[in-house]
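Written out below as structure tokens is the structure these notes cover.
A single protein chain has been removed from this complex, and every other one stays in its place.
In this document, chain identifiers A and B correspond to the written order of the chains, with residue numbering beginning at 1 in each.
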Amino acid sequence: MDCINVMNSTLSRRRLLGGLAAGGFAGLAGCASSADADGSFTIIPHMDPTGSGDSWGSWGGMTPYWTRVVEPLVWGSDDMQPEPWLASDWTATDDTTWVFELREGVTFHNGAEMTADDVVHSFEEDILAERGDFVYGWLHLEPGSVTKIDEYTVEFENTEPFSGFPGTIAHNMIDIQPPEADRRAGDIIGTGPFTFEEKTDGQQLRVERFADYWGGDVEPTELTFRAAEDVMTRTDLLESGEADIIFDPAKSRVASLRDRDDITLWSTQSSGSNFVSINLYREPTDDADLRRALNYAISQTEIVDTVLEGIGEPARGPISTVIDWAADDELPSYEHDRDTARELVERSSYDGKELSCLVKNDMDDGRDIVQILQSDFEKIGVDVDVEVLEDAAVSDRTDRGEFHLEVDGSQSNSPAADYIMWENFHTMGISNKDLYETEGTGLHNLGGEVDDLIEAGFQSTDPDEKREAYVDAQRRIMEEAVVIPLFYQEYTVAADANIDGFDLHPIDRLVEWRTLKT
Amino acid sequence: MYNYLVSRLATSVVVLFGVSVVTYGLVFLTPGDPARTILTQQLERQPSQAEVDAFRAEQGFDDPIPVQYVDWLADALRGDLGTSYYTDTAVTTLVRDALPLTLELAAASMVVALALAIPTGVLSAVHRGTSVDYASQLGALIGVSMPNFWLGYLLIMVFALTLGVLPVAGAGSFSQLVLPAITLGTGMAAVVTRLVRTSMLEVLDEEYVDMARSKGLRERIVVYKHALRNALIPVVTIVGLQFGSLLNGAVVVEIVFQRPGLGMLLVDAVFDRNYPVVQGIALFTGVVFVATNLLVDVTYRYLDPRVTLGGETP
Partner (left out) sequence: MNESNGGLEAALRRRYERLAGRYRSTRNSRAVAAFCASPLNLAGLVIVATVTIAAVLGPIVAPYDPASQDLANRLQGPSLAHPFGTDQLGRDVLSRLLHGARLSLGIAVAVTAIRLVLGTTIGLVAGYAGGWVDEFLMRLVDVQLAFPGLILALVIAGILGPSLRNVMIALAVVGWASYARIVRGSVLSTKERDFVRAAQLMGVSRFRIAIRHLLPNVASPVIVLATLNMGTVILGTAGLSFIGLGAQPPTPEWGTMLSAGRYHLRDAWWIANVPGVAIMLTVLGFNLLGDGLRDVLDPKHDTAIEKTA
């Protein structure tokens, strides 16, 4: 769910980022808090902010998401466009070269001013050096490709044409820190509105207001991020008053939270969407008729209206409509239609054997959603064996192609969402590449022209051209029923009703907190 | 005594050897190739066959399993249980950091168990065969018959959400220890109640209690002062032995109350296939168990040479 992407099965979050949130549980410490007039707030994201058990080593064990201690060069706007941040401007000087102008007068938490040297250091010594090979493919940068032009100008050399570069580095993880920061020792020196103070692994993390923030006033004096990855515990902590703000309360509690005067609920559509990935290279799901039948078998609206309590939008494609090249209504529609579905099953090569369907055990509501799907498929005569498994086991199975269906999703944590198309549906995407290289197959990749379209969209600098290519790719993906779209995600934030000034953002990890007050 | 000590010690060493074999062998139950699994996690992507081969050679995975085992054991004997696949943190560090929370929970649960069980057991014994006896026994058994996690969530609902007197979850403060300790302690209480009851019944039958009675002391004082003191000696000893079984319950209770202790560390490691951590915790608990048993046996033997407990059944 990180980096760019929740991604499908094989691109497990852990593997992509050295393991961010584990499917795990964490605890929290401290006692009841309340949103006092003193400007301190207790916040619970859906991921352990102390990253206990995971490799947030580059940030001293603190997650760069939500905490707002460190910042990237580029930010994302409310309509998912790259927005100047530590960099004030950028231009592409040729197909693969970008020149970034840095904002002047940005002060680090240690009082020093940010200059080009810090940017080069952050990329070369940390981002490209320490965070694993995946960074090269993600950013299309290699070591030695970031150079200082002058005090406030830095040049980046992409390995291939990559129009989405500014939007891609608009990500919490692509942060700028000075050489003095001993990241691994927990000495985090950022430019953000809050300074890192202390943390207890698996429990909580505290940040304080940074008076010299370059971006202006910071309302809250102190933020405490508590760990509670279990959705029910998180909700209980809000209801008992031990937390002020929580992300994604339990769906089962949403209706009663809405009825309460002392709690406010905000929702907004996020950059994520959920869908069932279908293995195209295993019998009988290699048959497009069967895949179309599965698409006709289900009702997205029913899922959203029941187990999701209305949080989410029924989906027609795999790309969230907040992303500007999402095809949604331009895609073929598979209206809920059991008769058509049954006819397609008859016509297909489906032989009555059970299909295997995987779902990760830490997916919110995954257990219920998969059972609704199972029941819908059964009604058109397709038996499905459901396996709710931990992350590592799901990856293991999908890497080997030993599954038919996987309930999954993907989300972009930066404004450039190209990665979703590439990693899921291109033959060289993370999940497909290995199988393609060893067996010439893949999982959810149609190959051929779809690969060409994705490449065209990926490289195009013209928004209309990019959109055209990606929409065409999505259309083919849906015509061949490579996925069963479920819903475009909405995320919910529940808070003490006294709290004001929460800035909703389609990427929940880009919430700023700066205007938070009681 | 000396001979006993030597033979008991020898037995423990043999058992520890067995424990280490089991611990090490567990990983080989995993479906698929452990080398590939480990490498996938370390590289954070699918390794190529060449990388897998190189890794196997480097890590000694191609060595016969007994050789691998000996290497692992040699490290373990030096106090090196390896490092977590994800964080490069030494397993010993992880265990050391998580242990206090679990010990704290176990100790507090024991207190809760004794606090519930001693009065209940005494009441039960004193009123043997009456409805009070049956009610006490039934009450104690209901505690042990509820799934811990269910009891925990019910307690959270009542005390944290409805009454708002205790925190929902977390660790670190005394108030955060109360509900987990009650959850875990009630399970233990049934066993202890039964022990107290049996022990009290035995003591009450003994002559000196009759003597105390005949001296005209009030019944109550007899029961509490003389009988209870004598009845509790075996109870406390056996309760000490039950400490280990508290670890079982601690796993579930730590998850319910989101306490990052040993149980939670283990569950995360199992799900993450973080084998060094899994092996480390399994070995650690095994060693602690064997050592505790040894200590208890030897102490008992020392105090009362007629008694044998634990490892040896006559």
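Brief remarks on what is shown
Operating definition for what follows: a residue touches a chain if its C-beta (ideal position, glycine included) is under 8 Å from a C-beta of that chain, and two chains touch if they have at least 3 such contacts.
Owing to the predicted nature of the structure, the values given are computational and were not obtained by experimental measurement.
If you put the hidden chain back, the residue from A:Arg184, A:Arg367, A:Arg400 or A:Arg467 that touches it is A:Arg367. Taking the complete complex into account, A:Glu387 is the one of A:Glu130, A:Glu387, A:Glu480 or A:Glu512 that touches the chain left out. Of B:Leu73, B:Ala90, B:Ala107 or B:Val144, it is B:Val144 that touches the chain left out of the display. Among B:Gln68, B:Asn230 or B:Asn248, only B:Asn248 touches the chain left out of the display. Contacts to the hidden chain, counted on subunit B, fall at residues 11, 14-16, 18-19, 22, 26-27, 29-31, 134, 137-138, 141-142, 144-150, 153-154, 157, 161, 187-188, 190-191, 194-195, 198, 238, 242, 244-245, 247-249, 251-252, 255, 263, 266-267, 270-271, 273, 278, 281-282, 285-286, 289-290, 293, 311, 313-314. Think of the hidden chain as still there; on subunit A it touches residues 231-232, 250-253, 255-256, 302, 306-307, 361, 367-368, 370-372, 374-375, 385-390, 393.
The definition used in the following text is that only the chains that are shown with their structure count from here on.
Averaging C-alpha coordinates per chain places the centre of subunit A 39 Å away from that of subunit B. Here subunit A touches subunit B in the complex through residues 10, 14-19, 22-32, 52-55, 57, 132-134, 200-203, 226-228, 230, 233, 236-237, 239-242, 361, 390-393, 395-396, 399-400, 430, 433-434, 438, going by the rule given at the top. By the touch criterion stated above, subunit B contacts subunit A in their complex at residues 31-32, 37, 40-41, 43-46, 49, 84, 86-88, 97, 101, 156, 160-161, 164, 167-173, 175-176, 254-255, 257-261, 264-265, 267-268, 271-273.
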